[in-house]
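Step one of this worksheet: look at the structure below.
Here the complex is missing one protein chain, while the rest keep their positions.
Coming up: chain A.
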Amino acid sequence: LSSSGTGALAQWVLVELQGEVEPRQSGGLAGSLLGDLHYTCEGVPVLIVGHHILYGKVVQLEKPFAVLVKEGGAPQPGPGGPQSCYTVTALIKTKLLFKTRPKPIITHVPKKV
């Protein structure tokens, strides 16, 4: 696997969340919104997902990640497969870690009649 060769590698960021990511609507995830990511003035990341607020922290990774994209489209990059070609698309040196329990957002619900 080699870098895509067009100059410096892109730097991406990793967002680490607890639990599963599920589509809110049927039809899969593509195109659907996850939420809004803010930072406080002190640099604390705040993620609003649905009815939850998540507070996290910025972590510089001791061991950076390379993001590999498999050519050929097979879903699993497995060790047993025939030789496949991977390209390094980006490097990840930073992650936003959201490990604290999400705080629910309590909205004003109109009284049911």
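The rule is short, and it goes like this: a contact is a pair of C-beta atoms (placed from the backbone, for glycine too) under 8 Å apart; a residue touches a chain by one contact, two chains touch by 3 or more; residues count from 1.
One rule holds for everything that comes next: contacts and distances are computed from a predicted model.
Peer 1: Between "Sister chromatid cohesion protein DCC1", "DNA 5'-3' helicase", "glutathione transferase" or "Proteasome subunit beta", choose the name on the UniProt record of the chain that's been left out.
Peer 2: In UniProt, the chain excluded from the picture bears the name "Sister chromatid cohesion protein DCC1".
Peer 1: For review purposes, identify every residue of chain A that touches the missing chain, sorted by number.
Peer 2: Interface residues of chain A facing the absent chain: 1-3, 5, 8-10, 12-21, 28-41, 43, 45-48, 53, 58, 63-70, 73, 75-77, 79-84, 86, 88-94, 96, 99, 105, 107.
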